[in-house]
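Here the complex is missing one protein chain, while the rest keep their positions.
Moving on, here comes chain A:
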Amino acid sequence: MSDNPNPVIYVDNENCKSFEDNENSFNSSRYSIEEDQIDEFDEQEIFDLVRSITDPEHPLTLEQLNVVRIENVNINLENSYILLYFTPTVPHCSMANLIGLSIKEKLARSLPKRFKVDVIVTPGSHSSESSVNKQLNDKERVSAALDTSSSILTIVNECIKQN
């Protein structure tokens, strides 16, 4: 049985989609038109990458569950460093590792290699915060978990999959 069966839902699904797939998005100010103009990476862009990841046990996105918030995304362009805090829905959430892993993997697939990405539990939001953080940022553990033969990979792919 899941840890938090009836989570509070924060934003409407419709709104989320319409923002993503808005037809005018190409013309919107976030996408420059001039051939030489450079769009730098920013928090919004990182947030757009992780907002649509789904929770392993609910058909809801991390944005809807308030697990990720744009305020908790930090980006340092000079050092190519990204720090992202995520907030499990309940302090004893056993899925925290999996959620963190999904976020990490999605970012690894979507960002250029020059970025160093740290994914960390928002301080004070989880009972075993340090162990989750340790697991998530241990390269060997992560690569073992995401081995092709691993069943975790299937779950992570399921979470990352965009509808």
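The rule is simple: contacts are C-beta pairs under 8 Å (C-beta built on N, C-alpha and C of every residue); 3 or more make two chains touch, one makes a residue touch a chain; residues count from 1.
Basically, contacts and distances are computed from a predicted model.
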| item | value |
| --- | --- |
| Chain left out of the displayed complex - its UniProt protein name, from "DNA replication complex GINS protein PSF1", "MMS19 nucleotide excision repair protein homolog", "Eukaryotic translation initiation factor 3 subunit I" or "Vacuolar protein sorting-associated protein 33B-like isoform X1" | "MMS19 nucleotide excision repair protein homolog" |
| Of A:110, A:127 or A:150, the one touching the omitted chain in the full complex | A:110 |
| Interface with the undisplayed chain - residues on chain A | 1-2, 5-12, 14-16, 18-19, 22, 24, 26, 29-32, 35, 37-39, 41, 45, 48-49, 58, 70, 106, 109-114, 157, 160-162 |
